[in-house]
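Note that one protein chain is taken out, while the other chains of the complex remain in position.
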Amino acid sequence: MSLTPEQRAEIEAQRAGGEQTLRAVSPGMEAHLYRAHEVLDHGFVRVIDYMGDDAAICQAARVSYGKGTKSVQNDEGLIRYLMRHWHSTPFEMCEVKFHVKLPIFVARQWIRHRTANVNEYSARYSILDREFYIPAPEHLAAQSVINNQGRGAVLEGAEAARVLELLKADANRAYDHYEAMISQEGQQGLARELARMNLPANIYTQWYWKIDLHNLFHFLRLRADHHAQYEIRVYAEAICKIVADWVPFAYAAFEDYRMGGATLSARALDCVRRMLAGEEVTEENSGMSKGEWREFLAVIGAKR
Amino acid sequence: MSLTPEQRAEIEAQRAGGEQTLRAVSPGMEAHLYRAHEVLDHGFVRVIDYMGDDAAICQAARVSYGKGTKSVQNDEGLIRYLMRHWHSTPFEMCEVKFHVKLPIFVARQWIRHRTANVNEYSARYSILDREFYIPAPEHLAAQSVINNQGRGAVLEGAEAARVLELLKADANRAYDHYEAMISQEGQQGLARELARMNLPANIYTQWYWKIDLHNLFHFLRLRADHHAQYEIRVYAEAICKIVADWVPFAYAAFEDYRMGGATLSARALDCVRRMLAGEEVTEENSGMSKGEWREFLAVIGAKR
Amino acid sequence: MSLTPEQRAEIEAQRAGGEQTLRAVSPGMEAHLYRAHEVLDHGFVRVIDYMGDDAAICQAARVSYGKGTKSVQNDEGLIRYLMRHWHSTPFEMCEVKFHVKLPIFVARQWIRHRTANVNEYSARYSILDREFYIPAPEHLAAQSVINNQGRGAVLEGAEAARVLELLKADANRAYDHYEAMISQEGQQGLARELARMNLPANIYTQWYWKIDLHNLFHFLRLRADHHAQYEIRVYAEAICKIVADWVPFAYAAFEDYRMGGATLSARALDCVRRMLAGEEVTEENSGMSKGEWREFLAVIGAKR
Partner (left out) sequence: MSLTPEQRAEIEAQRAGGEQTLRAVSPGMEAHLYRAHEVLDHGFVRVIDYMGDDAAICQAARVSYGKGTKSVQNDEGLIRYLMRHWHSTPFEMCEVKFHVKLPIFVARQWIRHRTANVNEYSARYSILDREFYIPAPEHLAAQSVINNQGRGAVLEGAEAARVLELLKADANRAYDHYEAMISQEGQQGLARELARMNLPANIYTQWYWKIDLHNLFHFLRLRADHHAQYEIRVYAEAICKIVADWVPFAYAAFEDYRMGGATLSARALDCVRRMLAGEEVTEENSGMSKGEWREFLAVIGAKR
């Protein structure tokens, strides 16, 4: 794993403390604080701080909707109501800060989520470590033949071995040359901000990443989805487990309405209604394109 | 003041508790938690939750700049460096959530700051209280005669009395009619979402408002400034005092570099250099417009 | 209607011109430029500028997805694909700027959409006009008895007459007093930034509002929805018609996938699958709450 002895000692020290606070405390989240959850071969996710809990979501909603919300019997019911009706602002009232170590090509996807705060380790100032993501053999997938984007079958035998060998050798050679270029022994030493350009996209970087719960759910819906690239999905899945312990009601509602739900178009809803009325609906009389129809059948669980 | 007995009891209950947490704790901020700071005649600001402290700002900066930042001896020096060089992301790593009660015309200015999270009391669902902002006599100012925007001298005598009388009478009459329209006694009762349109802009609303420290500083720079309208400035000033207790180093740097500082244009810097070199610089040879020149003299403390 | 003769003349002058450009031009949108679409009794929406068209959305998508997107035969199919799979960034590549005149209580809802640029008429600097929204009799609705938020039946007879009379009289009296307070004849005159607090929430304001197409669709989905308050919905509907002429393919996809579509939860999808398999699904065995079940039946078009 990727933690240095110094980091382990620091985490132990942080977890040994404990002070009094009047703020909302989530016991499930306190148990995660500072601990590193391992992801990929050298990466991790750990919670550095958080604000709010399930009750804080309800408290904010009750400011907005006043006595109206009191008719909902309990917090769980209110949270499900808010999620179902796309009331996003109460979920924005919770905030979380993570420390994440991740390969640069994963970081490049991740950063596209703009509604977050980021402090990334700077390779202009500092020297990157010799740590590269090398896929485990079972994740060394071929290009999908039916999908421009996805992955197909796992590579096997000589091809798999060749790929792993290339990835390792190139990463190490690139790092050797990075070190050689910035070295100041017997030479001036290339500027770090330039030397980093020689490093491949599977080198690890790290950052502090802070986001509110509404935007985190949006991130998780896209990145914990099975269409997401495996290497970012495992981070999203690790975060899902943490969020489930932090705000159990909100996470359960998210799972039901977002992760496990689906949006049907007007055409698709019309088909469902016709099917429920006993009509035989086919691709031809559905009004959908081939791709839409295939996705629709998958959603309603029909065999093709 | 504006707190109901129920609210006071709730605040007492919240302050009586206290739980263990492993998170960063700001003692100065714990002392503020939940307490209502009175603003205007019925308004208040109170802290509901917070994340981070001065050390959290430095910790985030050190992730970014790595060993480079260790050369700065201490947290105070590092925070001053970050503020001076407009490094905004470490300040974004702190977050705060306020409960604010404020007149609607103040809320309309406030909401223009878009990088915040808001849950406002909804007059579609709930009934607004009969509470209106009526200026204290010393804040009943005339339109400025030298400035399209600002205020001039305080109104006096009969004019002041007339204005106060009109504000009070119109507010109360509007509220009487609001109640009469929504009443369901002996009639259907107008929808709340419609009846609210009869209420004037000095009626009080309330909201939860959550923002990161960087964006809060931006808000404070604009709204605690002496050009800001008095009625929003008093809220900003109340928040300034809270922030000074929460993150003392960051607030001190903010005061020095932002609140007390000034931006000089290229032309203005050129004038300063010429003046320091002994040249007599006048409006005519400054290259500035009349307005710029007047503002420049104020910044460098020169008599006009 | 609300346009002054000066405004009409200005619009005529703007429409009389016409210059050459190399940019993407949407003929449907050129026909709307500057023209005021009347909304409510004194409000309007008019297009001041726009950037992009349906082809610009596809062009941006093709930068992202490269040759992969060429397999989609045409622009319409590609746009439907992007909308179906929540690819938001290509829609962000179109932008539109409106001039809107609207009552303040509508403006307060509208401004909650933070991802837009706004320049609002300032009542600190300038004097507001004597224009108030007074509902037409057929929109004078009672508070809903089944819904904390919505409207019920239309008020009738004496009650309706009384409400209209109160709204008109209070608005005019408030405006008379606003004028009296700021008047500088024989007195100092109250500052405008203070006097405005006497004006009710149905007075009209105006602003320039600029937003990208993705965020505009989000606004329209919420505000053109039948749950939205009537007074903002009519603005959203006016904008829908304009957008349909600006980017016909994107708007048609939006109508099918967003406005006419619905999101089903995991539980709801499970119910659909069971119903299609011939099972009798009831509220009791659905796993849903009373409210969810009622909404579910409405979505699948079942009778209650």
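Here the chain labels run A, B and C in written order, and each chain numbers its own residues starting at 1.
Note that contacts are C-beta pairs under 8 Å (C-beta built on N, C-alpha and C of every residue); 3 or more make two chains touch, one makes a residue touch a chain.
Just so it is clear, the model here is predicted, and its values are computed rather than measured.
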>> Could you tell me which displayed chains border the chain that was left out of the figure?
In response: A, B, C
>> For the chain not shown, which residue from A:Arg8, A:Arg124 or A:Lys241 touches it across the whole complex?
In response: A:Arg124
>> Considering the complete complex, identify which of C:Thr4, C:Ser64 or C:Gln184 is in touch with the unshown chain.
In response: C:Ser64
> Which one, A:Thr4, A:Gln20, A:Gln143 or A:Asn285, makes contact with the chain that was left out?
Replying inline: A:Gln143
>> Among A:Arg23, A:Lys101 or A:Arg192, which one touches the chain that has been omitted from the display?
In response: A:Arg192
>> For chain A, which positions touch the chain that isn't shown here?
In response: 103-105, 108, 111-112, 114-115, 118, 122, 124-125, 133, 135, 140-144, 148-153, 155-156, 159, 162-163, 166-167, 170-171, 173-174, 177, 180-182, 184, 187-194, 196-202, 229
> Where does chain C touch the missing chain, residue by residue?
Replying inline: 14-15, 17-25, 30, 33-34, 48-52, 56, 59-61, 63-69, 89-90, 92-93, 95, 97, 99, 117-122, 125-127, 206-208, 210, 212
> Which chain B residues touch the hidden chain?
Replying inline: 65, 68, 71, 77, 80-81, 84, 86, 148-149, 222, 255-257, 259-269, 272-273, 275-276, 289, 291-292, 295, 299-302
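We adopt the following convention: only the chains that are shown with their structure count from here on.
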> Between chain A and chain C, what is the gap in Å from one C-alpha centre to the other?
Replying inline: 33
>> From the mean C-alpha coordinate of chain B to that of chain C, what's the distance rounded to whole Å?
In response: 29
>> Where in chain A do residues touch at least two different other chains?
In response: 65, 68
